[in-house]
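Now for chain A:
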Amino acid sequence: MKLLEIKGLTAGYGAGPVLKGLDITVDEGEIVTLLGSNGAGKSTTLRSLSGLVPNITGDILYRGQSIKGLKPEAIVRLGVSHVPEGRRIFPGLTVRENIMLGASNRKGLSRRVLEGEVDEMITHFGDLKRLENALGWTLSGGQLQMVAVARGLMAKPQLLLLDEPSLGLAPLIVQQVFRIVADIRSRGTTVLLVEQNANMALSVADRGYVLETGRLLVSGRPEELWNNPQVRAAYLGGSH
Partner candidate 1 sequence: MLLTRRSALLSAAAVSTFAAGGARAAETMKIGVVSPLTGPVAEPGRIQLNSIRIAAEKINAAGGVLGQQIELIVEDDQSTNPGAVLAFSRLAERKEIVGFVGSIRSTQMNAMAPDMLKVGKPVMFGGTDPTLTKLGNPWLFRCRPNDGYSGRVIVSFITGSMKLKKVALIHSTDAFGTGGKNAILANLEKMGLAPVLVQGYTNNQPDFSPVVLAVKSSGADVIVSYFTNEPDCAVFARQLRQLGVRTPWVGSPSIQSPVTRGLAKNALYGTYAVADFVEDSNPTAKAFADAYRAKHKESPDSGWTYDALTILAKGINDAKSTEPQKIRAAILAIKKFPGTEGEYNFDQFGDGLHGYNIVINNNDKIDYKEHIEFTD
Partner candidate 2 sequence: MTALQGPVLQGPGANPWRGLPAAGLAIVVVIAAASIAPAQGYYLNILMQAATYAIGVLGLVVVLGYCGQISIAQAAFFGLGAYAVALGTVDFHINFFVALFIGVVISGVCGLVLGLGTLRLGGHYLGMITISFQQILTLVLTNWIDFTHGPDGVRNVPRPNVFGVSLEDGRAYLGLILVAAVLVTLFVWRLKASRLGRAMQAVRDNELAASTSGINVYGTKVVAFGISAVLGAIGGGLFSGGFRYISPDQFSFGDSIVMLTMALLGGATSPFGALVGTVVLVLLPEWLRFLKQIYLAVYGASVILIMVFLPDGLWGFVDARTRKRVTTITGAVPPLPLLAQKGEATDEAVLVVADLAKHFGGLKAVDGVNLTVRRGTVHALIGPNGSGKTTFINVVTGLYEATGGKITFVGQDITTLAPHRRNRAGLARTYQNIRVFRGMTVLENVMIGAERQGNDVAHDPKAVVLRALAALDFVEMRGDAHRLVGDLSYGHQRYVEIARALASSPHTLLLDEPAAGLNLTEKVELGNLLKRLKGHGLTIMIIDHDMKLVESVADHITVLNFGKRIADGTPQDVLSHPDVIAAYLGEPRNEAA
């Protein structure tokens, strides 16, 4: 079943659009990855989905309903959670408080239940236990990334938008993050993943889209993309 349908999406910030008529679909339960070079429009796609890009044409359907023009707060309440690039952990709040705020979209959650879920989440990301009361600005890059993913999951999303979760992480942690991504999916959450680390992304994804300067270059299953020489040369480190 189609969870998300992007139809002819054109979007940008002012001086000319970044995205030029993009079509993407994501089925329920899938992990779909967006690949492409810097400036191809991957992050802009995610930002358009979560309502951060003001001027867009085309349409975005979530569960068959248009979410175009909705505010970010409204979109996340529908079950679309966005973990943006740059981690964006609130520097003056503790790890625990940051994670707790991840559930801000869920109405009528009692404080006790919330605290319980936060405990669970912190245990899930083993390393975070000892950092629970550390302020955001004191964390290292990898720790920040972990908090960001944990915070994004607190929204209990049906669709999780992940922007470069492996950025700046040690190989071991990268493997851990991708295990978590796979784990999230197994619990029923659909994931739209933007990644520079195409190897890892394609290793967990069901399907991938390759973007080039705001347009769709090619899409398909991981092995199809691996075997596409054009893609391989440009985005997968080539063979030279």
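FYI, a contact is a pair of C-beta atoms (placed from the backbone, for glycine too) under 8 Å apart; a residue touches a chain by one contact, two chains touch by 3 or more; residues count from 1.
Regarding selection, all candidates are chains of the complex that A comes from, given by their letters.
Since we're looking at a predicted model, the values are computed, not measured.
**Q** Just to confirm the interface: in this complex, chain A touches which of 1 or 2?
**A** It is candidate 2 that touches chain A.
**Q** Residues of chain A touching candidate 2 in their complex?
**A** On the chain A side, the touching residues are 35-39, 127, 138-143, 145, 164, 167-176, 196-200, 233-238, 240.
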